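Only one protein chain is missing from this complex, and each of the others stays in its spot.
And then chain A:
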């Protein structure tokens, strides 16, 4: 196995160009699904790899609770045995698990608290249900996903300040956009890439890419629902301008540092351009096709490599365990 056991930790680097190309050239729905799946697979493989290294690393430590057979010279012979990597994997895996656990817990808490904030009653719900209009002059809008366990339906939360800044076509566009988030369960993709980015920092570009493509996906659905790409574009543009008084989030300013337009102008520009083709996978010969297939191949190789390492390790450790 040798150095191949480290492959799943490094392969997420392939995600950088892939994220960029998929975001620009694939239909947002396909891009969101592809990039989330790639991120999830690579993250699981990377974590598995870390766990294997940890088992080997821990077996070297004196006074560990593992069977003595696991630190036999034969085992060390058979496994990629590297003192530094093995020992470093212990805190790394611990950090990954802690970070993912915290992110999941925080995700649940924010959703629960937001639902509780609406639960007091007295929030006027517009026709059609599921839309909570809050009497707040600060303009904002978002989709609050429902929860099957807590028997909560998904709701659209929008402030009076936001609605006041839009005309009726733009309001429909905004609601259609948020409804698309809810029906498409987009928060699952977003959570998946957030956890992946915590499992392996090399996967962070995928998180940024998916949070953009998920918005684009909802924009396209909204454009189809209200029958006007331009109305959706205007709604996004106006909403961003009236919200502009709010401080700029770090991610947006980081993007601007590369002299690239932020996500909002790119979304508006994409809506003013013709609708993207919702076709199947691009052919291999084009740059996009190459990137898409490269991502699939990278994920597959990573998964195989992890599985191979896991099976080998399992067999070796079973052989070394005194029964």
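By our rule, a residue touches a chain if its C-beta (ideal position, glycine included) is under 8 Å from a C-beta of that chain, and two chains touch if they have at least 3 such contacts; residues count from 1.
One rule holds for everything that comes next: contacts and distances are computed from a predicted model.
Enquirer: UniProt names the one chain left off this complex as which of "Phenol hydroxylase P1 protein", "Branched-chain amino acid ABC transporter permease", "Cobalamin-binding protein" or "BlaI/MecI/CopY family transcriptional regulator"?
Expert: The record for the missing subunit names the protein "BlaI/MecI/CopY family transcriptional regulator".
Enquirer: Can you tell me which of A:241, A:277 or A:297 touches the chain that was removed from the display?
Expert: Checking the options A:241, A:277 or A:297, the one contacting the hidden chain is A:241.
Enquirer: Touching the absent chain in the whole complex: find that residue among A:118, A:290 or A:303.
Expert: A:118
Enquirer: Of the listed residues A:214, A:292 or A:316, which contacts the missing chain in the full complex?
Expert: Only one listed residue reaches the unshown chain, and that is A:214.
Enquirer: What residue numbers in chain A mark contact with the hidden partner chain?
Expert: 103, 106-107, 110-111, 113-114, 116-124, 132, 134-136, 138, 140-144, 157, 159, 162, 174, 177-178, 181, 186-187, 190, 194, 211, 214-215, 227-230, 233-234, 236-241, 243-244, 246-249, 251-253, 255-256, 261-265, 268-269, 272, 274-275
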